[in-house]
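With one protein chain held back, the other chains of the complex are shown just where they sit.
In order of appearance the chains are A and B, and numbering begins at 1 in each one.
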Amino acid sequence: MSERAAERSIVFPVRAPGAVAVVLLALIGLMALIGPFLVPYDPIATNPPIALRPPSSAHFFGTDQLGRDVFSRVIVSARVDLGIAFAAVIVTLVIGTALGAAAGWAGGWTDRIVSRLMDTIMAFPLFVLAVGIAAALGNSIFSVVIATVIVNLPLYARQARTEVNRRRGAAYVEAARLAGIGPFAIVALHIMPNLAPQLIVQASLNLGWAILNAAGLSFLGLGIRPPNPEWGIMVAEGGAYIISGEWWLFVFPGAMLLLAVLTFSLTGDALRDRLDPRRA
Amino acid sequence: MRLIATRLLSAIPTLIGVIVVTFVLTRMLPGDPAAYFAGPTATADSIEATRHRLGLDRPLPEQFWLYVEGLARGDLGKSLTSGQTVLDDIRNRLPASLELTFASLVVALGLGIPLGIGAALRPGGWVDRLCSVVCTIGQATPTFFLGMLLVFVFYYLLGWVPAPIGRLDIVHSSPHEITGAWSIDAALAGDRELLGAVLRQLTLPVTTLALFGLGPLARITRASMIEVLASDYVRTARAAGLPRRKVLWTYAFRNAVVPVLNTSGMVFSYMLGANVLVEKVFGWPGIGAYAIDAVLASDFAPVQGFILAMAFLYLLLNLIIDVTDGLLDPKVRFDV
Partner (left out) sequence: MNLAVGTVPLVAIEGLSIRFGGDERLPTVDAVDLAIGRGETVALVGESGSGKTLLAHTIAGILDPAARVRAERLEFAGVDLRSPNAFADLRGREIGIVFQNPRLALNPVRTVGRQIADVVHEHRGLRFRQLNAAVMAALAAVRIPEPAARARSYPNELSGGMCQRVMIAIALAGNPSLLIADEPTTGLDTTTQAAILDLILEHARARRMATLFITHDLALARAYAERIVVMHAGQIVEEAPTDRLFAAPRHPYSAALVGATPANAATVADLKGIPGKLPDLAASPPACRFAERCARVIPRCRSERPVLAFDTRRHGVACWMPL
């Protein structure tokens, strides 16, 4: 039929963001890894006399209501928020994929139970469920991680289930089974690698959401407790000072959150263009 | 009709799962509500008495049975902090949240659909690029941060909107409630000044939530429209000389709308969740703020009620969307 040149222009204009993503990723990674060693001030040390000072050359992001240096706190928080997000995403990826693969391979009751479980999770507005879980487990990093893990399970479980289901009847799988290779090895070594590119893209995009989730829970007071620095808590505390004009308390940690999430979104998009071009 | 019935039936197991999960979760809340309710001067005996009175000393399965039984009667328990039944509390606070969420969804659709269509009509053009930027940043910004930023810029710096202290400022009193949505109620009462005040208070929270929901809606509209605009039937419509507007809406958009509708359901769900954050930032007396306050006080009945209400709302919405799908798309009807 006629050459549909218009198809070429369906692709989102995403070439530049790839480069930006890499730069941001490096920046944030550095912040998380070596930030705590390089900060000019102790993030928890209070200093009431210099409370609520605006940004200056001495304090790049100003000081908060207890005289703590906002810049140092923001940098140190990177490790916390990213740590939570990474931990959550890795755990949920492993468990979710395992559950989905089991359901897809075994079929029958396993499939039914896993699917029902996933459907139940998805029946709740996700953040509402996260709030419920985090509330039930108490104020700690652990509860935030678990909440994020559970809420994200269906995402990975579904993908794994579909993939395993699709390939269960393939010739090479039959051959492997006849050769006496156990189901676990078959799924892990022969079927899963096909899913790898999709999983990586999914995980990258998921990281962004995990950060938002963790920050949101902490903002509400359900996650990490102060005085530990964490972006969500800092924004929550800074909220009280908006109407008196001390904007630096909430803007910098909030902007950092935005930057972190943006980084992983762009990275995910760039990865998707590379690894899974037909989806782009 | 058959469509509705089948969808309802398939929703039942999910509903059961929701009820069970909610019960388990809220029984796990830390802290001892009996001690809290008994007060600071409580002795061990009075705490025990309180516990017995609240039915908290019965074995867990029995508590669950009591709970389900209560649900069937419409009894969601009593809030330990407000003293009223959870059902009443929810009835009081839900309209505020619903007004906020629905208004935000409408605004998000009103902005997102044209944006997506504009982007689809000229891929690579400036509208498309704008759409891309807005969507990416909109999705990456934490809702609470966005809310605060808007308050800072539009209230503190510019003074264009009133203080974020809830549904109405201190000068005005609430309208006579018919629907619970104060904007509609004020309009129904013909009170223009009150309506203006209500809308002014709604502006920032709605903007915050709407910007949050804009991204996915614009994206799906764009993708769906691009696909539809390249279809054979749009080509026929153009070749037949139909005017651009008709081709765009009656032929293209009408076919592109189903995925957009389905995504609206998903966006509504996100909004229900983000509602909690927005209510906190703007002091909105909705069900989200109610639940968070309850959590922090280890008052579990309201939390339970909140989660159930949200899940139920979401279920209801999905049902409505399924049915609308069937109405809009003759093919779906035939499949059933």
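The rule we apply is simple: a residue touches a chain if its C-beta (ideal position, glycine included) is under 8 Å from a C-beta of that chain, and two chains touch if they have at least 3 such contacts.
Please read these numbers as outputs of a predicted model, since none were measured by experiment.
A.B. asks: Looking at the full complex, which residue from B:Arg27, B:Arg129 or B:Arg238 touches the chain that isn't shown here?
C.D. replies: Final answer for the missing-chain contact: B:Arg238.
A.B. asks: Which residue numbers on chain B touch the omitted chain?
C.D. replies: 231-233, 235-243, 246, 250-251, 254-255, 328-331, 334
Note that only the chains that are shown with their structure count from here on.
A.B. asks: Could you grab the centroid distance between chain A and chain B? Build each centroid from C-alpha atoms only and quote it in angstrom.
C.D. replies: Here the centre of chain B sits 23 Å away from the centre of chain A.
A.B. asks: Going by the contact rule at the top, pick out the chain B residues touching chain A in the complex.
C.D. replies: Contact set of chain B toward chain A: 13-15, 17-18, 21-22, 25-26, 28-30, 123-124, 128-129, 132, 136-137, 139-145, 148-149, 151-152, 155-156, 163, 226, 230, 269-270, 272-274, 276-277, 280-281, 291-292, 295-296, 303, 306-307, 310-311, 314-315.
A.B. asks: Across the complex, what residues on chain A touch chain B?
C.D. replies: 4, 6-7, 9-10, 12-13, 116-117, 119-120, 123-133, 135-138, 208, 212, 215-216, 219-222, 232, 235-236, 238-239, 242-243, 245, 247, 250-251, 254-255, 257-258, 261-262, 265-266
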